[in-house]
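In this view, the complex is presented without one of its protein chains, the others remaining in place.
Lettered A and B in written order, each chain numbered from 1.
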Amino acid sequence: MINSSLRELSAALAARKISAVELATLFLDRIDKLNPALNAFITIDREQTLAQARAAEARVPKGTQSAGAGNTPLAGIPLAHKDIFCTRGWRTSCGSRMLENFVSPYDAHVVEKLAAAGMVTLGKLNMDEFAMGSSNETSFFGPVKNPWDTARVPGGSSGGSAAAIAARLAPAATGTDTGGSIRQPAALCGLTGLKPTYGVVSRYGMIAFASSLDQAGPMAKSAEDCALLLNAMAGFDSRDSTSIERPAEDYARDLEKPLTGLRIGLPREFFGAGMDDDVRAAVEAALAEYRKLGAITVEVSLPNSGLSVPAYYVIAPAEASSNLSRFDGVRYGYRAPEYGDLNDMYSKSRALGFGAEVKRRILIGTYVLSHGYYDAYYLKAQKIRRLIAADFQKAFESCDVIMGPTSPSVAFAFGAKSADPVQMYLSDIYTISTNLAGLPGMSLPCGFGAHGMPVGLQIIGNWFGEARMLQAAHQYQKASDWHVRMPEELK
Amino acid sequence: MSLTPEDVSRIALLSRIELSPAERETTREQLNGILGFIEQLQAVDTAGIEPMAHAVDVVQRLRPDVVTETDRRADFQAVAPETEAGLYLVPKVIE
Partner (left out) sequence: MSQWEVVIGLETHAQLQTKSKIFSGSSIAFGAEPNVQANAVDIALPGVLPVLNREAVVCAIKFGLAVGASIAPRSVFARKNYFYPDLPKGYQISQFEIPVVQGGGLAIRVGEQEKFIRLTRAHLEEDAGKSLHEDFHGRTGIDLNRAGTPLLEIVTEPDMRSSAEAVAYARALHALVQWIGICDGNMQEGSFRCDANVSVRRPGEPLGTRREIKNLNSFRFMQQAIDFEVQWQINEISEGRAIRQATVLFDPDSGETRAMRSKEDAHDYRYFPDPDLLPLEIGADWIAQVKAGLPELPQAMQARFQADYGLSAYDAAILTASRAMADYFVTAVAAAGAANAKAVANWIMGELAARLNKNDMDVANSPISAAQLAGLVQRIADNTISNNIAKKVFEALWNGEGQSADEIIDQQGLKQITDSGAIEKIIDEVLAANQKSVGEFRAGKDKAFNALVGQAMKATKGKANPQQVNDLLRKKLGG
């Protein structure tokens, strides 16, 4: 059961082979047993989970399913939320001491939508503090361990989501992606994860890191599971001004279509120096498989993609420095135990409430927006952002999707990059440009590299190209079994 | 562009983040490393390029002028550090 797809779980529930409560219990027991070693979950509330499962029982349809994967009922299937999503009645910490005791008084739009589909919350997942990190080492609640090798990082910031699914502590999870935070941990943990086009999923109730880049998406074992979850998560929300008003679509509609004639663009810049050989080998092998499936590969160029990391490290910290100003110890969140006047209260509460990486980014963001530096840094980065976005549109003139590595290396050891922020930032070199351009991107497992660690293949689509990306990923997954593998010792 | 200790103090004050003298120096080194990395943007010719503030090119949607919210003060103040008589309390503010 722990390896089942969402369709299989849905069928088992419908056939009454298992109840929603039994299914939730199965995963809760596994969490109790395995989570202490992995630290993927930071909040578990068995009572609330089982109450939700009992309520979901009534909503599980009986008998055989209707045709079409996209209509698969999700009622009674458990999932876990990244702790960046506000969940009413659950602690919502965002991986920070600042919100260590914050029980949200409201639900995020994504949480509402998945609850409306009848999905059952298993708990809240660990993450880099305020989603700032690529290794899950910045969490106030301690690092998440990679289930494939607990001496290695799971990636970040949605590292708890990735580890939980890889260890089969949850069939699926929500994640968020500001510069690669869904795709990079999905790659490092051997999962499938999708960051939708900016505006497809509402940001309401998702604690903001960098508002113009943040986007929520599904993380699961397969592209098909991701398509079903995205069907439930996506949709217009009047409470988010950047939510896009467009007709609902079935992201699973094209899954079974063959790839004949699909034009895959391979950006020259993604295949140069900087990518480890083991990653290159796995990615090249996957591309060969795609050609076998009828796709054709064409070389494209994203000449400004090398600037995406520095541009990102101006724009994201700038927005973050402002977004995180609300954490001031006045209305909620951490307040220092001792302080003098008002400014002292602010400065001490924020010094103690935020971790080192968050503070670094707030300071950088404050600096690049400050008087005399705004034009040189912030405005400059915004202009380069447009150049990067334009590169993609040029590339999509000659291809349908873009493919390349998700991460330049497999999961690295704890501490390997934490001393040098810039080295850490460069782990997102292939993922950041899609966030800057607002494009959808996904990662799927395409083999194993050094130390037996998973390698991820990245697919980038044009705006609203999710269905096509999912089709490409699903067809590959029908021809490969990387996505069904799991760490031996956790079976 | 390299930050001086005074620059670090100034942005720490603007950010309302207290830094001990020791933290100030390590922070300065780290921030200078990051700024050094960002510096490569300066070499790019961006003349005539419109800055891109949003990921999608759409315009602001407008909300009808309707009161939709009800009083949830009790819920909201349940997570507040310090309240009295419905007010959030902070150290004395002198105008």
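We take it that a residue touches a chain if its C-beta (ideal position, glycine included) is under 8 Å from a C-beta of that chain, and two chains touch if they have at least 3 such contacts.
Since the model is a prediction, treat every value here as computed from it, not as a measurement.
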Absent-chain contact - pick from A:Ala14, A:Ala69 or A:Cys94: A:Cys94
Chain A residues touching the omitted chain (full complex): 85-86, 92, 94, 99, 102, 104-106, 108, 203-208, 210-212, 238-242, 318-319, 321-322, 324-328, 330-332, 342-343, 346, 366, 369-371, 374, 378
Interface residues of chain B (partner: the chain not displayed): 10, 13-14, 16, 53-54, 58-69, 71-73, 76-77, 82, 84-95
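In this section, only the chains that are shown with their structure count from here on.
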CA centroid of chain A to CA centroid of chain B, Å: 24
Of all residues in chain A, those that touch chain B in their complex: 101-103, 105, 197-199, 212-213, 238, 241-242, 244-245, 304, 307, 309-311, 313-314, 321, 325, 328-333, 335, 339-348, 350-351, 354, 359-360, 362-364, 366-368, 370, 373, 376-377, 379-387, 389, 420-422, 425, 435-438, 463
Touching residues (chain side chain B, partner chain A) in the complex: 1, 3, 7-8, 10-19, 27, 30-31, 33-35, 37-42, 44, 46, 49-56, 58, 60-61, 63, 72, 75-76, 78-82, 88, 90-93
